[in-house]
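Can you read through this structure? Questions will come right after.
Here the complex is missing one protein chain, while the rest keep their positions.
Lettered A, B and C in written order, each chain numbered from 1.
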């Protein structure tokens, strides 16, 4: 990963530098950056992105359509010919689109054709970190949409692509954090003394990034991750529920129905608070994004 | 794994062979097998075990106490001296109790001493597949019990040890099965077309044992495992929720909060029906043992 | 309630009678009925409605707009002047729109004006059984929509109004039913022997329509309601959880956190299967529409 720009550095750029730096967040469409350059300073990457999406929404219909049409097909001719933008090349590769079998290639070609004949613009999806199955499912889920709905959806995907590109360049404001809370729903009280580890998952790689024990309120004493340590990506809690049940004298089967419990989740906005708790009984569990 | 006896073979044994074969299910206590030999035939391993536990419950108090006292300390002198029964040796090793550090050994010795001074019998726990943290937590959870409660709890653990030994010797009746069901709680309908894999976990080893797609009712067309294929142990569903949301056109973040969702659970009785469903929205999930 | 037509009687009508009978399901727009008359027979009210909605979707844009514009304002001038269709009069009265205070009337007038200036058609909402707070919230929730989205949403509301009118005239196919299932998530087993009553709620009136006890699988022996007895409306289960916990010897506080537990829910399609279960521990509960 290259060094990230600070929000201060973004604020200090002259307009031309700003547009040069961020003109490609929206594929071949520097006008988006141009229209928000004067709205600086931005308090957060979230705000910077919101402003840019506001500029897209406020644009004329033909500008929006041009923006959509500026995108390459997924696994299409431009990709084969090596003519993608630098960003697109990496994104498509991260989803395995650079190593399709001939059959898969044919399927993508068919779907790209069907989609662009129906809507008049290419299929756009924020594919970074996705896999082929999810992308193909995305085609299936959107091919039947009404055109106005699909245009809106495509613009939302453009926004997500820009968001992911932005996170590769600008350091988020240090407002984000990840917290948890374990409640014992059979006993009606916080689950204290429960060991928890947190892992970061990058494809097949798995890195432990924290090791905790819940306190008397069933919480960790501090956020598991916060500020610069809290980055977008895929994470997994592993809750040692078997240890907790043993410690509280709760009888379980052998092996216990719930023992070492993984909960996997994705973080898209590292400036936000993600509360990802566990409601636990010996025979049931729930989780959700809380606040 | 050695070949398992059939329930028919168990039924056909003469009494002496039955007692010889199953006399050690309960540590140094062949009287349990003796008292149920005439109750044969057993329709299931569950019934065989229930009968044996009935014999234990019906025994005199001093017989129960002798049964408890027939057990070795966990990681105790008998283990060090290689004097454990064959079954106990394997069980303690599976929990890593044969490779304790000196500090851990000292901790176990302290706890064993404290426990047997308090209760007059050794600490008993069905440790097969557990780890040190869970066993130490078990000590902590039970040392404070009242003696009558703890005696009952210790007998329950004896029963679980016998159950696990029994499953190593007799083939279960083919009544067990594992099923699932995925409901989309944001849309209020079954989640169809959702890819699911099932994995078996043996320590660090992970084996895929099935690959499915949910049908229109959100279920698999047949049990994921049943009969002889359904054995006790640790399993993990992996639900491809990201694919499902893409297919239904549900917009998610990048990455999605819930994408590839593992649910890990233990199966203790392979003759039973385990229904382990998923209640799913883009931002929340629940599971439980259902019926 | 007047007698309902059977689906057979609907099938047997000549086209003119069909259109005369159902021409007003869609406000002042008999063309919808005309276009589906030849699609008879209908296997269900659901199918009849689906066909009609298909005709609306397939209509020209100006026909759709005319359909929307054929609707009166909620609590508007037509209502004051007694010029609503018979169906609209009853629907608006059921939501209390015939007894607004002057201040409320003024608020509705303002919102109607703002809405129709923005979108070019009146605010349409299936208000039968709603109350003023929900209707006002509906204005708030939709005034900010994009016009194409809102037009689609307005047509969906037209569809719901037609659906409710249809249920007042044609007897549903006897395919619907209401079932439940109670799982004890602390014990990991079905909650058997739990008394349940079912109530129907009509405004302030509350009628007990069934009294049950869960069986060994935690279910009722038969659907709580099915066929002709299962009508659209608001229902409430009352689960006697305190009795269940007492019967299973589960200790609870005084009073128990969960004792007599009501779960209230609405049924919109009496031809469908509604499974409304309860996941229960002494300190937590969940419900959902299942299948």
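In the analysis below, a residue touches a chain if its C-beta (ideal position, glycine included) is under 8 Å from a C-beta of that chain, and two chains touch if they have at least 3 such contacts.
Computed from a predicted model, the values in this text were never measured in an experiment.
S.K.: Of the chains you can see, which ones touch the chain that is left out?
M.R.: Per the contact definition above, the missing chain touches A, B, C.
S.K.: Which listed residue (C:97, C:182, C:198 or C:284) would be found touching the missing chain in the intact complex?
M.R.: The single option touching the absent chain is C:284.
S.K.: Taking the full complex into account, what residues of chain B touch the chain not shown?
M.R.: Touching the chain left out of view, chain B contributes residues 146, 148-149, 152, 185-188, 257, 279, 281-284, 286.
S.K.: Which positions on chain A touch the chain that was left off?
M.R.: 183, 185, 188-190, 217-218, 279, 286, 288-291
S.K.: For chain C, which residues touch the unseen chain?
M.R.: Touch with the absent chain occurs at residues 126, 128-130, 133-135, 137-138, 140-142, 144-145, 153, 156, 160-161, 163-164, 195, 232-234, 240, 242-244, 246-251, 253-262, 264-269, 283-289.
In this section, only the chains that are shown with their structure count from here on.
S.K.: Give a one-word verdict, same or different, on whether chain B and chain C use largely identical residue numbers at their interface, taking over half shared as same.
M.R.: same
S.K.: Measuring between Cα centroids, what's the chain most distant from chain C?
M.R.: B
S.K.: Which chain has the mean of its C-alpha atoms lying nearest to the mean of all protein C-alpha atoms shown?
M.R.: Going by the distance between chain centres and the overall C-alpha centre, it is A.
S.K.: Taking the mean of the C-alpha atoms as each chain's centre, how many Å separate chain A from chain B?
M.R.: Between these chains, centre-to-centre, one finds 37 Å.
S.K.: Out of chain C, which residues touch more than one other chain, so two or more?
M.R.: Only 185, 188, 279, 286 qualify.
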